[in-house]
Each structure stands twice: as structure tokens, then as C-alpha cells.
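The structure that follows is given in the form of C-alpha cells.
Note that one protein chain of the assembly has been removed; the remaining protein chains are unaltered in position.
Labels A and B are assigned to the chains in the order they are written; within every chain, residues are numbered from 1.
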Amino acid sequence: MMKNRRSLFERIAGAPYVAWSAMFIIAPLLFVLYFAFTDRNGSFTFENILSLTSYSQTFVMSLAFSLIATTVCLLIGYPLAYCMSKTSERVRGILMVLLMLPMWISLLIRTYSLMALLDNGGLVSTLLVKLGFEKLTFIGTDGAVILGMIYDFLPYMVLPIYTSLTKLDKRYIEASADLGCNPLQTLIKVMLPLTMPGIISGVTMVFVPSISTFYISQKLGGGSFDLIGDTIERQFQNAVTYHTGAAISLVMMILILISLAIMNKFSDNDEEIIV
Amino acid sequence: MIKRVFSFILILLLIACISLPLASCESDETVTTLYVYNWGEYISDGSEGTLDVNAAFEEYCADVLGMNVNVNYSTFSSNESMYAKVSSGSAVYDVIIPSDYMIERMISEDLLSPLDISKIPNYQYIDEKFKGENVYYEGESDNIYSVPYFYGMIGVIYNTSIVSEDDAALQSWNLMWDKKYERDILQFNNSRDAFGTALYRRGYDVNEATDEEWITALNDLKEQKDIVQGYVMDEIFNKMSSGSAAIAAYYAGDFLTMYENNDELAFYYPKEGTNSYIDAMCIPKNAESYDLALEYINFMCQTDVAIANAEYTYYASPLTTVVNDEGYRETMSEVHEDAIEILYGDMSESVPTQAYLNLSPERLSFVNDLWEELKVESGIRPGIYITCGVILLCLLALVVSHAIKKKIRNNY
Partner (left out) sequence: MKFLSRFYIFIIFAILYAPIFVVILFSFNASGDLSSFSGFTLHWYSELFRDGQALIALKNSLIIAVTSSLFATIMGTFAAFSIAHSKNKYYQKTMKAVSNIPMMNPDIVTGVSMMLLFVGVASILGFKNSLGIWTMIIAHTTFNLPYVILSVLPKFKQMDKNLIEAALDLGCTPVQTFFKIEVPCILPGILSGLMMSFTLSLDDFVISHFVSHPDIQTLPLYIYNQTAHNVKFSMYALCTLIIVTIFLLLVAVNLMGSKKKKVPQTKKLTGGVSR
């Protein structure tokens, strides 16, 4: 009797969420599917998906940009996280606050302030010209977009790696040193595999937002580099071409799911190796 | 712990309690909200000691009409984005201020209400050249759908400290295609105006151009894409004022605003011809307070309000009462010695002008496709792809080596 009432309560407790997720998580995705496979009159068509071939350049460019940004973030972020984990407890606390602060500040503010700093009329270029350098235009180049991604998302790479590094059992490293590994070997054979979960989640947290961003490319790319995010945004906010927009969103979603699946596979492999 | 949680929740509730009444306090009395949708930077908003027009209208309603009115004012940055919001029904407005061709389109799609001109007495002060047969956006019947707000022309703005006198003296659209000024050029970030610059440059008709002419224009724009710094709309103010870009096509009134912050800027109307536009106030079909919207439109045409707006935006006013006002002319001349000349005088009449007309739906989607094609085109350096390839190869090598190692281990 008691057990039955308990399971009744459990069911009722979960019901609002079940209803909510059906209405606001599943249904919207169905709407995306619907719009992606219909035309203006509501009849079924593959037209939208097929027409995406004209956007292939956008997809390739977005992938290239976010891949480079992610790699650079990892290359900068891992040593940073390592150095941070080596500092004393007190310094670590301060560094943590310093690392968290940019993550809490809105992306818009940080991107815009980076643009203000690097713009032709901004502080850096004024200083450079005063020091006698050539005037060089940085905003509106591909490098600026990638730099923006790295700048904005670097903390998201450092934090998970740092967490996994601090959780790392120091005895593993001592053991590997005792067994004759040099520091580089220790890094590659022991530390990297053990911090793989942190790396994977860092890579995900940089890759996904940078492939779908539109504010960074708008501000730092000056509107000349249209990433997938810009294209989707334009379909919905400037032209009323919801069907194309939905098709692009669908393809991007699938693309990201595939990359996540590959990455998870990668991390699973490594766990096996560790064991 | 529990105490802390509850105090946190209490604080949250407190914030909610403080802020919710703020949100709903207006609904206790009968407050009518008037939703106005306008271009950015297109109304005197009270900054730097100017008249706050929307607040003045609220006051006017309270004093004269005895109504409690709250003006909800929001802005858009291109006709197309305004159209996207209004036509999709995701937002409802009482007064919108699109440009001529967009008004024509919205009339043809039955999105606008005809205006009851008898409720807008100030309409009489509108210059005759914006009335009757001269106005192409009044619809086919005699209905009047819009009251002009400001008008003007597109011209080329350049920075005299960077652009040489000889190049500027040509007074041509070609300046925007000049390779010498690579990465110093800004182009419009909306299809109609951007294609406009290319079509005018070639001497094509912006409304009747053939498919080949449109494609030529597209190729010109693609060629220009390699040397432009960016595609922007209102971001242009900061970029031109701070000197981060040197050449841009934009609206004459906005040139004066930029000139105020940077007196190295100069302006001309390209000799090949350019666009003249009229932005006008309209009431969408689904507006909720039609009468109040008329009242608002009338208020905007009231002399003192119109002068405040004209002195804030620096656009050309269609109201004779404003144009003939001595104080206004003086203020404008203080901003730029040729201001009146640029806006109303000979300078604006020296080049052929043409207004954008609404295009047929087929043509619109054709232009939209061309615009998408231009946007997708990207001139990123091969280095990016090479770097990317190297990264991919490294990843692949890593995966393969892992797989091999695993296999070796399994063999043991």
C-alpha cells in the first residue's frame, strides 16, 4: 500500500517535466524538421536540404575556423591549466576567481571590448602608429574572427582541464618518474590520458559555441565572414526564409552530434588504454 | 544551510516583488501603450540636452488628451529586418517608419492601414512635392498610407586625411572600388542598398535591371568584397568617426552626424546617380491603437517636435515649417557650413536620382539569392585551410596510433 502510493507520487512528480520537455524540447525540434522538409505552401520537399550545397563554403569555413580556434585554445590552455595547478593553494584561489570572471561576463561585452581595443581607431593601433609602425587593419580579417573565438572561449577550455589536473593523483606522476620516465614522457604517457575527460569537455565547450557563433564574426569579421551562425541568423532575422534557416540548423545540429560522438569514442578508447 | 537557502529564495522573491509591481504598476490605471518601431538613431531621444520626443508625447497625451500613454519605442537597423518582424506576426506595432519601396511592398501585401488624414491636421505642412501624384507609395486607390518623416539621398563619405583629393574629385562610385584603399571601404549590409551602389555605378536602372545586369552587379560586389573592410549598417558611425574606415556610402543626414565627431570627413553625391529615399510613418493593419497612432504621427509633424528631430538626426525634413525655420537653418549651418546645401540645395539636385521601387516577388527572391551568394563568398587565406589540414592530419595520426597500440596490446 505504502509502496504503491510512493510510486504514484513519483510518477506525478515527474509528470510536469515530462510534459514540459515534450512541449518545449521535443516539439521545437519537430518544428525544425517540419520547416526543413516543407516549402512555403507546406508540401513535402527535399529542396531546402538540397539547396544547401550553395552554402558548402560556409560550412567548410566555419569548421575550419572553429577547429583552429579549438586547437589553439587547447595548446594555450593546457599549459596554463598545468601552471595553475602547480601554484600554491592561496594563489590558486585568486587565479580561479580571475579565470571565472571572464566566463561570467557576457560574451557580448568581451567581444565588443576586444574589437574596441583592436580597431583601427582604437588604443593598440594608435599606439602602434605613434611608435612609428605601419597602420595595419586587423578588424575584418579571418585572423580577427579566429582570435575572437580563442579570446572568448579560452577560459572554457582551461577550467575543465584545470579541474581534472587538480584531481589527478600525484602518486601516478611520482611513480612514472620513479620508473624512469622523463617529464615529457610522463606528460604524454600518464598525464594526458588521465586528464582526457577534462580535455574532451574543454574541447566540446570551445568547439560547439565557436562553430555556431554569429556575434564574433559580425563584430570582428566586419560582416565579411559569414559563419553558419550568421547565415542562420540572417534567415530568421532579416529575410523571412524560415525553411532554408531550419534546414541549415538541422544540418548543423547533425554535424555537431557527429563530432561529439567521434570525440566521445576517442575518450572511451583512452579509458580502455588507461585500464 | 537551510537558513541560507531560504534567505536566498527570500531575496529572489523580494527582487521579484520589487520588480513585478514596476512592470505591472502601469496596468493598474488604464494606460495605453503605443508601440513605435523606428530606425536606430532616428529620433530626438533627450540625450545631451535635446528634447525627448517620446516623453514629450506622453506628456502631451496626459495634458491635452487626458490619456495615460506609454510609448514603447524600439528600433531596427534595416527595412528587411523590420519586415521580417512585422510580417511574421512575431511583433505588433502601432507606428512603423519604413522606407518607400518597403512601404510599397507592405501595401501590396496588405500589411498597412490607410490613414485618416483628417485626424492629422499637420499633414498640410508637408511639402507639396511629397503629395498627390508625386508620391508613388500611396497605393493605387486614393488612400494615403504614409506620412513622410524624413527624406534624403545616399552619398559617398570619405576621410580627407586618407583619400587623396584627386580621387575624391572624380565624384564617382568608383572610389568604393579603388584598390588603393583596400580594407578602408565599408559597404551596406542590406541587399537593396549594396546592389544599388553597384547598379548606379554601372549606370543601370535599379528597378528595371535585367538578369544579366544584376549578375554583373553581383560580380562587381564580389570583386569589391576582397577590398572592403566590412558590411555594416549603423556601426558605420563609430568606424567613420574614429577613422577606422575611410570610405563608405551612407545617408546624407548621417554624414553630418559623423562630421560633428570628425571634421576630416567629406561628402559628395556620385555623379553617376544615386538613390533618393523617403522614410514615412505608417500604421500596420494589425495595430492595436489606431487613433493614438494617428495622434502620434500628427505630433511628429508638429513644428517644434519636427525641428527637434531634424536637429537631432540631421536628415532633410519634408515639412515646410521646418525647412523655412531660421533657427533651424542656422543650427544646421553651424554643424556643417554646407549642411543646408547638402540636404535641400543645389548639391542634392546636381546628380540624377532614382528611388527604389518595390520589386516583384520573383525578382525579390532572385535578388535575395544573389545576396546570399555574395555573403557566402569568402576570401579567407589559404593558410587557414593549410593549418586546418595539418590539424586534421595530426588528429588522424593520433587516432591511428592509438588504434595500433591497442591492437598490439590486445595481441599480448
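The rule is simple: a contact is a pair of C-beta atoms (placed from the backbone, for glycine too) under 8 Å apart; a residue touches a chain by one contact, two chains touch by 3 or more.
For clarity, every value in this text was computed on a predicted model and none was experimentally measured.
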Inset, instruction - Please pick, from B:31, B:65 or B:92, the residue that touches the omitted chain in the full complex. - result: B:92
Inset, instruction - Please pick, from A:159, A:191 or A:211, the residue that touches the omitted chain in the full complex. - result: A:211
Inset, instruction - Sort through B:172, B:238, B:353 or B:378 and give me the one touching the missing partner chain. - result: B:238
Legend entry - Among A:52, A:69 or A:84, the residue in touch with the chain that has been omitted: A:84
Inset, instruction - Write the list of chain B residues that the hidden chain touches. - result: 1-2, 4-5, 8-9, 12-13, 15-16, 19-20, 22-23, 35, 37, 40-41, 45-47, 72, 74-77, 85, 88-92, 233-235, 237-238, 241-242, 257, 261, 286, 288
Inset, instruction - Kindly note down the residues of chain A that lie in touch with the hidden chain. - result: 2, 5-6, 8-11, 13-18, 20-21, 24-29, 31-32, 35, 76, 79-80, 82-84, 86-87, 93, 95-98, 100-102, 104-110, 112-114, 116-117, 119, 121-123, 126, 151, 154-155, 208-209, 211-212, 214-215, 219, 229, 232-233, 236-237, 242, 245-246, 249, 252-253, 256-257, 260
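Just so we're on the same page, only the chains that are shown with their structure count from here on.
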Inset, instruction - Mind checking the centre-to-centre distance between chain A and chain B? Centres are C-alpha means, answer in whole Å. - result: 32
Legend entry - Residues of chain A defined as touching chain B within the complex: 54-55, 57-58, 61, 63-65, 67-68, 71, 119-122, 125, 137, 139-140, 142, 146, 221-226, 230-231, 234, 236-241, 266, 269-270, 272-273
Legend entry - Contact footprint of chain A on chain B as seen in their complex: 78, 80-81, 83-84, 87-88, 183-184, 189-190, 225, 228-232, 239, 241-245, 368, 372-373, 375-381, 384-385, 387-388, 391-392, 399, 402-403, 405-406, 409
